[in-house]
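In what follows, a single structure is set out as structure tokens and then discussed.
Just one protein chain is left out here, and the rest sit where they should.
Coming up: chain A.
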Amino acid sequence: MAIEVRVPTILRSYTGGSKIVEGAGDTLSGLIDDLDAKHNGLKGRLITTEGNLHRFVNIYVNDEDVRFLGALDAKVKDGDSITILPAVAGGALGFAAAAAYLGL
């Protein structure tokens, strides 16, 4: 048994084109480290250099957004299904203004 991870098109260059990959870990952070060991570079697309979850990436454990489960500390276990979706967002604001608005 493993943790199933559904990968969006934009990140499949890291997974050899695979839509679903498997990983292991007790927390989301551990799972991402495990995935990065197999799919080098994936971690950098999910976690900022400061070590936080990227603002414009949505990650779900089963049916829950990890932001409501402790973000990178969210508990995961064998049999869980993780879904990664790039945020769909934007707008007429310039990036600097949007960043300020969003508290980035």
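Criterion: a residue touches a chain if its C-beta (ideal position, glycine included) is under 8 Å from a C-beta of that chain, and two chains touch if they have at least 3 such contacts; residues count from 1.
In the analysis below, contacts and distances are computed from a predicted model.
Entry comment: the absent subunit's protein name, as recorded by UniProt, is "Proteasome lid subunit RPN8/RPN11", drawn from "ABC transporter permease", "Quinoprotein relay system zinc metallohydrolase 2", "cytochrome-c oxidase" or "Proteasome lid subunit RPN8/RPN11".
Counting the whole complex, the residues of chain A in touch with the unshown chain are 8-10, 56, 58, 60, 63, 65, 67, 83, 85-95, 97-98, 101-102.
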